[in-house]
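I have a structure I would like to understand better, so I am pasting it below and will then ask my questions one at a time.
One protein chain is absent from this view; the other protein chains keep their places.
Let's turn to chain A:
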């Protein structure tokens, strides 16, 4: 029944790992060819694969794990998806109904364990409920503000000896769940009033614009009013970064001009963002002069951290189009923004060419220059996946995104180990595209067993290991806040990555000088169907800048090891 449903729901791949409580389901999968199962090497990887696929495609990723340790191994991946509002359906085997509550072998109350990190969860009570429950799960996971849904399936619910009639439920109704779509016209009018009269407006667009497929509307609106656009880290690609109106992303390691512009703005039009603490810095000093318009499908996101003067609950696409509509009918002239743009361009000029110093001859490569080189080698249109750390920030700063759904990174939870499986989930579904993973030697070692999955299923991702032989981001904080006492932030006993990769039968190239970089990239990106691992030795002393000063305003930044705003 589950296998048939997945097929009817149009699911091509599921990611999982078998075990006792899930064996009936695995047997059913064995006896069909429509839904393909990818066997990972750790359940966490299954959730990240599903998550990567979901971020690239906008459709829910599907995971299948067994009870107990199988399900608990999936928890980090579920939390990762929850924090970034990623649609996912996780099918968990469970011990048979009559054993539940008895501390049976491999029994875990996974619904209880995951309660704070799911959008919703279900337990199957009767086999005949399976199709409707699954349909509800897919609907909830992918509508409104998306998120992971866990389904607990006691083993007796899938017993092959029992047969039930199966009908694919085309639609489900949930009386208590009706995600809004249309925004309130009156509120939109108020927002447009503010936008027409603002002297220093900024648009702040987040992941909601990508999920809500509203990039086009956003771009049209920004162009119509000539407003500068800042995207959150989750929103990278929601507005083309090669557009002169793009200021990049804000926050802790955000661009100088975006932090300056947002701080000094008199109007922030937030779309599908959640104003989290990594952006706002100290909320009490956040944008002192700005009125806030906040558009979000999830009412609970609005005024959670930052008070919204004009809250608009609705789908980004609808609200932005309605704004364009209303602007078209306005007769009054928009407040001119020339002065604002002059100020912004002056900020841009201040930092131009000063972002980092490329390595001099004989010096170790800078991670930033590696990212820039990869950007060139892939013509800026690869799917870019990252792990977590300095390399993640460098990738976000120096790879420029012109399309949505191309930037894939664990932002809210910051899960090291996320990258490799997420990249695999994308490559599997988009075999004709370049999928590049920027990772660090620390993060990579958290999920490197998945190379084995790459081998089994032929998943040729490109791996760029920005190897600084240290937990760079931790080290940076220790340099800045703990007088360079590097407690456990460096990695002695790193493996010989070349040998490690070769053990799985893949190609690895070590790069330690600037001259080796371009040829290595050329070789790595020559074909799209060969897994290549680039072990790139980069300067371990490098810090990520800008960096907001703790407890300061957005505009309070360290700009380099010696400069401060």
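Here, contacts are C-beta pairs under 8 Å (C-beta built on N, C-alpha and C of every residue); 3 or more make two chains touch, one makes a residue touch a chain; residues count from 1.
Throughout what follows, contacts and distances are computed from a predicted model.
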| item | value |
| --- | --- |
| Omitted chain (choose from "Carbon monoxide dehydrogenase", "Phenylacetate-CoA oxygenase subunit PaaJ", "Acetolactate synthase small subunit" or "Metal ABC transporter permease") - UniProt protein name | "Acetolactate synthase small subunit" |
| Touch with the omitted chain, as defined above, among A:66, A:94 or A:123 | A:123 |
| Touching residue (missing chain; options A:57, A:303, A:343 or A:510) | A:303 |
| Identified contact with the non-displayed chain, of A:112, A:160 or A:519 | A:112 |
| Residues from chain A at the interface with the omitted partner, ascending | 111-112, 115-116, 119-121, 123, 140, 174-177, 298-300, 302-304, 307 |
